[in-house]
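Below you'll find the structure I mean.
All protein chains but one are shown in place.
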Amino acid sequence: MKTFKHGGVHPEENKLSAGAAIEILPVPEHVSIPVSQSLGAPSKVVVEKGASVKTGQLLAKGSAFISSNVHSSVSGKITRIDEVTDTSGYRRPAVIIEVIGDEWEEGIDRSPEIVSDIRLSREEIIQKLNEMGIVGLGGATFPSHVKLMIPEGKKAEYLLINGVECEPYLTSDHRLMLERGREMMIGVTILMKGLNVGKAWIGIERNKPDAIAHLENLCKEFPGIQVVPLKVKYPQGGEKQLIKAVTGREVPSGKLPVEVGCVVNNVGTALAVYEAVQKNKPLIERVVTVTGKSLKKPNNLLVRIGTPVNKLIEFAGGLPEDTGKVINGGPMMGKALSSLEVPVTKGTSGIVVMTQKESRRTSVINCIRCARCISVCPMGLEPVLLAQLSENQLFEEAEKEKILDCMECGSCHYTCPAGRPLLDYLRLGKNKVGVIIRNRGTK
Amino acid sequence: MSLLTVSGSPHIHGHQSVKSIMYGVVVAMIPAIFVSVYFFGLDAARVIFISIAACLFFEWIIQKYLLKGPLTINDGSALVTGVLLAFNVPSNLPAWMIIVGALVSIGIAKMSFGGLGKNPFNPALIGRVFLLISFPVQMTSWPLPKALFDSSVTDAITGPTTLGILKEGLNAGKSVQELITSPGFPGYLNDLVGAQGGSLGEISAIALLLGAVYMFFRKIITWHIPVGYIGSAVIFSGILWMVDPSKYIDPAMHLMAGGMILGVFFMATDMVSTPMSPKGQIVFGIGAGLLTIIIRVWGAYPEGVSFAILIMNAFTPLINKGFKPRRFGEVLSKK
Partner (left out) sequence: MNETLVYAVISLSAIGVISAIILYFVAQKFKVIEDPRIDIVADLLPGANCGGCGLAGCRAFAEEVVKREDLSKLNCPVSGTEATKQIAAAMGLEAPEKDPMIAVVRCNGSRVNAPQKVIYDSAASCSFAHALSAGESGCPNGCLGLGDCVVSCKFDAIYIDEITGLPVISDELCVACGTCVTACPRSIIELRLKGKKDRRIYISCINTEKGGPAKKNCSVACIGCGKCMKECPYEAITLVNNLAYIDFNKCRLCRKCEPVCPTGSILETNFPARKEKPGDTEKIPVSSEA
């Protein structure tokens, strides 16, 4: 069975909500839509306080090459343009809208009909994705239109669709493949056209046999698309790991996947691409898994961007008494939230609620040099060494040991028997090395 | 609701802890403990008990009064050292020597470097080698095995180990064949189950292998060091044996006699003092295997496992520097 070779762990899957069909979360009374929801430069607000907006109206415009548009997910009145605490734990600019009705912008096709003819040309597709604010929904939120623009001198050969969902607990992609498979496949076809490639692979881990079977069936109707079942192993959803698992190619250190002719997109992104191109619908809602062992009703919700996290938890049966931590994203790579008022953004793939007991880290003792971190590191790094170097501020040394290759998958900390916060120090080191390199550039 | 916790990812943790690893190693040594008690009687139990008690005591007292850190005797590492030290001495060793050995193991080889995880050498082996050099007579007079409730032999009889017999015999000019067939030589089967003279833990290859299988199953050890070690020892001794079977012992005998199995699975796999990358571990194993055979064949001592492992321990930092794991995307970026 196919998988990536180096490292990896297999945490308990805990896919509690795998059987729960996607439900639509009612529109809340207020939303706060962060102005910057993608990697790259912050977007520029184009609306004013007090203005009325419709669902799907442009709120902020991408301001640079790597930047993306943000649209209103509801209709109503803009009460404030202010800073609110977002997933980063800091206060960032956002547009706060008081919801009045649900009036959509004209031109958005809201009918359930599936449109399979692709009328737009390659350039028009890229233009459309830019306009509709489509970003990678796997969590990294990289603007999708930029991904389709292959740098000069490079050529994309394959499109890889990430349906791996290797994070424990999360099931949003799984449900999406089952319930919106056909639309997603059209999205994949659009992406193939946008990239000008003839072959697309959908990587899915073996723990989702129903999704594999469903999509394999659909593949018969869509030429050039093929499902690749993969062995269950974390972090297979990492771009470089997925490429290695599916094609056997290895992306060189510090380079982008296009170096080996691959472009990776998430299944959720493929669906958003379908909706943007065929239905003219901006990215204003996404599927979010709301889960946790203590939660009454773990489920998958279709949520408008900007909805506060506590609304989602309420819908899933309310916040349990002994909650110790709420994570935005999966338990391996997600961010712990400091407030439940934080809005859902384009990058929110799941909300995981953990009990007090689950949320405290194990006590830290001396490293016993068992080297488990080295054997699980998917990038072939030595986390123990890198953590030591950054703890002792030897950042230049750490750079030589390829600290920047770290993808922050967390396998090292997960597996460390001494409970050492390896990834914390790796992150610290990565930050500092980044600063050193930037300073070098300015000199 | 109480306060939310904010911490960096990952938010879940694997099930293995240092404690579970250490106690796993102890569980893996239980078969060998039983075999030693069976063959050496309550003397063996006495040695093991004293060794464990002394190791735990020294760990506790040093941590409490000298290092003044949090107490670490619960983590199981001192327990492992205690059992391993007992495994490495003869069953008739006086109690005070065991205690001295434990003091050297825990106090000098481990705690003086800062405790768990900081020691460059395997503590139990340092203790054993210290005792071997300081008290050569007591450390090399091995009680011959007798079944636990066998009352036909009343006095404890001491005799040489399998390797001791061979070494002495070869030095005296006899051939291997002559020695193997001579009366009193334990033979392959006895080496396998443990009916041979020797240190407590090294006599029974079967019991040790059982423990090793358990450790593999629990993912406490990886294959790299044992395979490298046994592979290089078998190949090297095999070459010598093929050159002259009358002068050199065959590989199977090398494997089963003496402390090879104990060393390979329980001491060369000690995480703290061995290299970290898989490649480095294989190199470590190969080096230790070669050194073991070289010491056994040409050295003054009949047994070379402890010295071989300690010498390779000394090379560990160098191996760690020289044999890095292969970075993802490394080869391609050079093109």
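Residue numbering begins at 1 within each chain, and the chains themselves are lettered A and B in the order written.
To be clear about the criterion, contacts are C-beta pairs under 8 Å (C-beta built on N, C-alpha and C of every residue); 3 or more make two chains touch, one makes a residue touch a chain.
Bear in mind the structure is a predicted one, so any value in this text is a computation, not a measurement.
For the chain left out of this panel, the touching residue among A:88, A:127 or A:196 is A:88. Residues 3-8 are the ones on chain B that touch the missing chain. Against the chain not shown here, chain A presents residues 82-83, 85, 88-91, 336, 338-339, 359-361, 391, 421, 424-425, 427-428, 431-432.
In the analysis below, only the chains that are shown with their structure count from here on.
Centre-to-centre separation between chain A and chain B, using Cα means, comes to 49 Å.
Only residues 1-2, 4-14, 16-18, 20-21, 72, 75, 77, 114-118, 222, 271-272, 274-278, 281, 324-333 of chain B touch chain A when the two sit together in their complex.
Contact residues of chain A toward chain B in the complex are 6, 9, 11-12, 89, 168, 240, 244, 250-255, 319, 321-327, 329, 331-340, 352, 354, 356, 358-362, 365-372, 374-375, 377-382, 384, 402, 405, 408, 410-411, 413-419, 421, 423-424, 427.
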